[in-house]
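Pasting a structure here, questions to come.
A protein chain is absent from this complex, but the other protein chains hold their places.
The chains carry the letters A and B, assigned in the order they are written, with residues numbered from 1 in each.
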Amino acid sequence: MNATYKYFRDIYLGVTTVSLGMWITFRHFFMPTITVQYPREKLIYPPRARTELRNAIESCNGCLQCARACPVEIIHIETAKAQDEDNAGNMPDGKPRKLLVLTFDVEMSKCVHCGLCVEVCPTESMHWNNEHEHVTFTREELMRHWATYPPEEVRRLQERDEILKAEKAKQAAEAAAKKAAAGDQPAPKPVSKPAADGAEKPAQPSAAAATPAIEKPAKPESGDGTDSPQKENGKEKA
Amino acid sequence: MSETKEIHIPLGPSPEKWDLLSKGIDPFGDQMILQMGPQHPATHGVLRLELKTDGEVVTKITPYIGYLHRCFEKVAESVTYPQVIPYTERMDYLAGMNMALSYVLAVEKLREIEVNDRVETLRVLVCELNRIASHCVAIGTFALDIGAWTPLLYLFQVREHILDLLEELSGARMLFNYIRIGGLAHDIPTGWIDKVREFCTYMDPKIPELNGLLSYNKIYIERLAHVGVMSQDVALQYGITGPNLRATGFDYDMRRDAPYSGYEKYDFQPQIGAGEQGTPGDCWDRYIVRVREMEESLKIIRQACDRMPEGDVKETIPKSLRKMPEGEVYVTTEAPRGELGIYLVSDGTDKPYRVKARSGAYCSVAAVPAISLGGLIADLVAIVASIDIVLGEVDR
Partner (left out) sequence: MIALEPYLDLIISVVYVVGIVLFLSLFALFATWLERKVAGHIQDRLGPMETGGWHGWLQPIADAIKLLIKEDIIPAAADKKLFKLAPYLVFIGSLAGFAVLPFAANLIGSDLNIGVYYVIAVTSLVVIGILMAGWASNNKWSMYGAMRSAAQMISYEIPVALSLLIPVMMAGTMSMVEIVDNQAGGFWNWYVFRTMPFSLIAFVIYFWASLAEVNRAPFDLPEAESELVAGYFTEYSGIRWAMFFLAEYGDMFVVSAIAATVFLGGWYAPFPFLDIIPGPIWFIGKTAFLVFVQMWLRWTLPRLRVDQLMYVCWKIFLPFSFANLLLVGLWVVLKG
């Protein structure tokens, strides 16, 4: 009896639920479609949409924050210090430009569109361009070069920067040597032993090649108190 | 099902097997080895199931995973704390908000950041929206695997609405990067809450329609009831969580039982399977629990919209995450595919020392052989669809 009841109940349920399903799909025949015929109709993107990354290079100050924030490390920036001869002009906020952005390359094919670089940008030069059709035929086209310097110019400026850096390091090393020499005479304390180490190296004849790396350990010692006025003196003399 | 002779066959070409074959003896007997996946329409990505079949009856199942392994845990060790967030969302790409929330809560617990009420409410709101979107895909692809195409498209319309809302809020449709350590990326745009309310009213008639078209369809019930029954014991042994566990009748929901991000302020009822059409813990229960969970999520969304407090969503975002306190934390949240636990070890630097993710889908895959032996291939397809795995979360 129970089996018979179940048999007919199953048939009844089968017929009714199938009819209900067909009624629902039939109603959808006459509902408006939601298709957007893409190339001809386009959706409007909300203002926050993370579409395609752009950098307004004229307002980029080369601070490297975006390169540091990027989780996939696709932003490659090279900068050089701006000199008077460059006529680097001003930043959009009116302050003089301090760094020349020589290269600003983004491997767009690896971009995950997380937006972290845009958020950290202090000058708002990184932005989304509200376009999404960045399809290209080759992978090379997806390597975006936003800096405007030609390669030879980039090389020249980098070399100039190297030379300037080296000069600066030389000056710093000389200053450190002077400072060390000045510091040694009054009080040969056991504390100043590292300072003495630092003094030995710049004293060598190849002091011009001294890199900032050597200069760095000398810095903390300037906190000694006794050293600091002498360091200032050394700088003034230089 | 005929009695199966257990012959151990090593993977790959084995000399013994070829010896037997050359002598005209079939080492498989009546059975056939069938590779289901990694390229198969019903494996939801790149899962490979090695089946031993006797006719259409499946007598042995070995799941193989790892085809979508992207070293999330290792990558997380080499990037800074905020940079991990985009990677977390790529685990379960259908529920990015829920993935990110778990990690962010872990970092906040480590750093002892207390976020304000508005941040918590917004996090709950976006997570529940994302949960509905995720369940839409889960149910839709489930129906697709059973052979019904149309519900998928209807549910994708609902999902489209949610993705539009989340795009307006966060800027992206799937990989949001919206929830941040100590706050949120943006406050809500003007009029957004009203749009969420509009969505709620739009969503209301969709679930009865789905029930009419699919849930209570006789063919659908017949395909799913009594199939792939997961008992509570099996579920607990395999560490199943989330809707799959609740479908077995085990009333446990992280949101209610171990509330995080202010879930204790909301009134909702975790849905459990009761074996309405068959046995508790069968495929139909796993299906209907998800459908009803969407309704519960709608309730939470409505409450969140109503109680949206004022506040600054970026108030507690730390200026610098260079120096983190040393220590370890473990935080679990209720993601759409089960508990997502993030275990985080910090050695005081700006990068995590170790991140371990414990995902619900991984445990669910492990349970597939236990619940589908002796069924037909068609049942196996239904079971794999019903446990709702996203291989991105399984392999990480």
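One rule holds in what follows: contacts are C-beta pairs under 8 Å (C-beta built on N, C-alpha and C of every residue); 3 or more make two chains touch, one makes a residue touch a chain.
On a predicted model such as this, the values are computed, not experimentally measured, just so you know.
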item	value
Option touching the unshown chain, where B:Ala148, B:Met230, B:Ile272 or B:Ile317 are the choices	B:Ala148
Candidates B:Tyr81, B:Phe199 or B:Tyr220 - the one touching the absent chain	B:Tyr220
Option touching the unshown chain, where B:Ile193, B:Val329 or B:Ala378 are the choices	B:Ala378
Positions on subunit A where the hidden chain makes contact	7, 11, 18, 21-22, 24-26, 28-29, 31-35, 37
For subunit B, residues in touch with the removed chain	32, 34, 40-42, 56, 143-150, 153-154, 157, 213-214, 217, 219-220, 222-223, 376-379, 381, 385
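Here, only the chains that are shown with their structure count from here on.
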item	value
Separation of mean Cα positions, subunit B and subunit A [Å, integer]	34
Contact set on subunit A toward subunit B in their complex	10, 13-14, 17-18, 20-21, 24-25, 28, 34, 45-50, 69-71, 112-116, 119, 128
Of subunit B, residues touching subunit A in the complex	79, 82-87, 150, 154, 157, 160, 167-172, 175, 177, 185-186, 189, 209, 212-214, 216-219
